[in-house]
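Dropping a structure here in C-alpha cells format, bear with me for questions.
All protein chains but one are shown in place.
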Amino acid sequence: MQIDVTKLQDWVVLRIGEARLDAHNSNELKDTIQKHLDKGDTRLVIDLSQVRFIDSSGLGALLSGYKNANLHQGKMVLAQLQPRVESMFELTRLNRVFDIFPAVEDVVHGGDA
Amino acid sequence: MQIDVTKLQDWVVLRIGEARLDAHNSNELKDTIQKHLDKGDTRLVIDLSQVRFIDSSGLGALLSGYKNANLHQGKMVLAQLQPRVESMFELTRLNRVFDIFPAVEDVVHGGDA
Amino acid sequence: MTAPDDIQVDIIVPNQTRYLSLIGNIGEAIAKELDRYQGDRETLAYHLNLVLTEAMTNAIRHAHHQDASKTVRVRIHIDQDELCIEVYDQGQGFDLEDQSLPAPDTPVEHGRGLFLIRTLMDEVEYHRGEHANVLIMRKKLS
Partner (left out) sequence: MTAPDDIQVDIIVPNQTRYLSLIGNIGEAIAKELDRYQGDRETLAYHLNLVLTEAMTNAIRHAHHQDASKTVRVRIHIDQDELCIEVYDQGQGFDLEDQSLPAPDTPVEHGRGLFLIRTLMDEVEYHRGEHANVLIMRKKLS
C-alpha cells in the first residue's frame, strides 16, 4: 500500500496513494496508523484525496486509528475526501465521529477547535 | 455521437468526442464525413485526441472517409492520435495510407506536403 | 429464464480479497453502460462496486474463513426493470434478520457491511442451501 508521509507544522500527514480502501488493504492502513502513534506521531492527518472508493472495512480501519489516537492522548483527522467517499461517512453517520477538513492546510488552522 | 466542428484556415476540423470508435458508432462517423464532403468541405482533419480505443470498424470508417475525400478531389488527414490508437494503424499498416499529424496545427503547415 | 434483452454475468474468483477490486470494477463497468437505468449511473456504479465488495468480503471472511482452496461465485443479472446480484458462499450460513447496526455513538469498527447493502439495495435476502448459501440483492432500475 502506497502511503506518503509529510510534516505540516506539528501534524504528520499520511497521504493514501491508493484508489481503493477496502478489505484487501485496510489492515495495512490500520497497522501503519498504529505504528505512527506508537512512535509518538500523535497528531495525524489522513489525506484521502487519492481515494475514490471506500468500503466498511476501510471505514473500520480509520475508526480504529481515530480511537487509538485518542488513547494516545492524540488526534487523528481526515482531509480532502472525494464526494462519493464523503457520502459513505454520511450514510454510516461516521461524519459525526470524525473531524473532516476540506484541505490538509485547513487542519493546521482549525484542527484544535 | 459527439463531433465538434471547427475551421482552421481552409481546413474543417472534426473532433471526435467519444472515447471509443467501434462497430457501434463507426457508421455514424462514416456518414458525417460523407455529409461534409458532399457539401463541399473537401479538406478535412479528423482530430482523434479524445479517442482512446479504435477497432477495425473504426479504422474502416476512417478509410472510407479517406477514399471519399480523394474521389471529391479533396483530402482527409488524421491528427492527435493517442499512442495505443496509433499502434492500431501500425499493426494494420494503415499508417502508410493515412497522413497522420501530431497536432491539428501541424496540418496547416504540412498538410499539402 | 433470460429474455434477449437481459444481461447476465457469472463470475468465479479465488477466495481472496485481492479480487475484490476486479468484482467491483466489473460491477462499475456494467452500471456505466446501463442505459435502461433512470438515475445517475456514476452513483449506481459506486453503489454496485460497494455492495459487491461488502458481500464478497463477507463470503471470504465469515463463510470461507480465508480458506484459499475455496472460490466465490457472483452472479449479476439485469432484466428490463431490475438488477439482481447473487453472492454465493459455502459456509455455515447466518441469520440476516439477527444482524443489527452498531449504534453511531459507540463507534465500533465492524458491522456496517450489511447495513450499507440494505441501505443501497431495494431488497436483500439470504438463503441457506445444501451445497451453497446465497445473498440476493435486488435493485429496481426504473
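Letters are used for the chains, namely A, B and C, taken in the order the chains are written, and counting of residues starts over at 1 for each.
Following the convention adopted for this analysis, a residue touches a chain if its C-beta (ideal position, glycine included) is under 8 Å from a C-beta of that chain, and two chains touch if they have at least 3 such contacts.
From a predicted model like this one, the values you see are computed outputs, not experimental measurements.
Asks: Considering the full assembly, with which of the depicted chains is the omitted chain in contact?
Replies: B, C
Asks: Can you work out which residue in C:29, C:101 or C:136 touches the chain that's missing from view?
Replies: C:29
Asks: May I ask which residue of C:5, C:97 or C:130 touches the chain that does not appear here?
Replies: With C:5, C:97 or C:130 as choices, the missing chain is touched by C:5.
Asks: Please output the residues of chain B touching the missing chain, sorted low to high.
Replies: Missing-chain contacts on chain B: residues 20, 22-24, 53, 55-57, 59-61, 63-64, 66-67, 84, 88, 91-94, 96-97.
Asks: Write the list of chain C residues that the hidden chain touches.
Replies: 2, 4-15, 18-19, 21-22, 25-26, 28-30, 32-33, 35, 68-71
What we mean here is this: only the chains that are shown with their structure count from here on.
Asks: Report the chain whose CA-based centre is farthest from the CA-based centre of chain C.
Replies: When every chain centre is compared against chain C, the largest gap points to B.
Asks: Taking each chain's centre as the mean position of its Cα atoms, how many Å separate chain A from chain B?
Replies: 48
Asks: Taking the mean of the C-alpha atoms as each chain's centre, how many Å separate chain B from chain C?
Replies: The answer is 43 Å.
Asks: Counting only residues that touch at least 2 other chains, which ones in chain A make the list?
Replies: Where chain A is concerned, no single residue meets two or more other chains.
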